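Of the protein chains in this complex, one is absent; all others appear in place.
Then we have subunit A:
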Amino acid sequence: MKRYTGLLALAVLFVGPLVWALGVSFKTQTEATRVPPTLLPAEPTTSAYGTVFQGTTDTPVLRWFANSLIAATAHMLLVLAVSALAAYALARLEFRGKKLMFGMIVGTLLVPGFVFLIPQFLIVDRLGWLDSLTALIVPGAAGAFGVFFLRQFFLGLPRELDEAALMEGANHWHIFWRITLPLSRPALATLAVLSFLSNWNDFIWPIYVIFSPEYFTLPPGLSILQGAYTIHYPVIMAGAALASVPVLILFSLTQRYVIEGISRSGLKG
């Protein structure tokens, strides 16, 4: 019983603020500015969502939502494809310089990300990708985490199936596609969710490489929304809800994969 009291108190601390903020998005502007604040909306309304969905030229919120969805999905697919291929080579194939290459890739995990921001900006500029979704999709896929994470998982798979397939004349493409990938579904799902989430939530990179409102994703968009609507909190919270409800649903459906993936890779890293 004592355990549940503590847990429930903590749960209120963690979920309470979320629920209250979500409640504000259903309040009228008058109620949201009432002092003292109300706990839950007295006359719930969806008018803030109407404002958000309608958008303006400077705050095309639905467009941001679409951009976020496109960028995060494309980024996730790119990460899965390039990381799985590279991880297969590093886990299953022999070649010169393998150790050095793996060391170099993993070594970059230790370099703080901010070091890359300015030179990456200059490179993305040189490629002509500034102010486009490409800048949000591609550079991040060079991160070492996916390769490292999948390599560790591939190393744990039994080799007997590979060897049997090789004896029967299969080549490495076959083995990769028909054996390794199907056996790695949980790891691939974890990496898919993690890379989707990190791209969906990214704030620091898009605020510097995107300039036009129509190419913003939701996180930088939300800070524009805040500037445009200052104390129109129902509208701001409706925007925040739009950015968080999809990931909360995704998380609740894949909780086990996400948490186990994080704790496993965290410990071995």
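FYI, a contact is a pair of C-beta atoms (placed from the backbone, for glycine too) under 8 Å apart; a residue touches a chain by one contact, two chains touch by 3 or more; residues count from 1.
Going forward, contacts and distances are computed from a predicted model.
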Identity of the absent chain, which is to be given by its UniProt protein name, from "Sugar ABC transporter permease", "Glycine cleavage system H protein", "Heme lyase CcmF/NrfE family subunit" or "Zinc protease": "Sugar ABC transporter permease"
Among A:Ala42, A:Ala228 or A:Ile262, residue touching the chain not depicted: A:Ile262
Residue among A:Ile105, A:Leu136 or A:Leu191 that touches the chain left out of view: A:Ile105
Touch list for subunit A against the chain that is not drawn: 3, 6-7, 10-11, 13-15, 17-18, 20-21, 24, 32-33, 35-37, 39, 77-78, 80-86, 88-90, 93-95, 98, 101, 105, 108, 111-123, 138-144, 147, 163, 166-167, 169-174, 176-178, 181, 197, 200-204, 208, 218-220, 222-223, 226, 231, 233, 236-237, 239-240, 243-244, 247-248, 251-252, 255-256, 258-260, 262-264, 266-267, 269
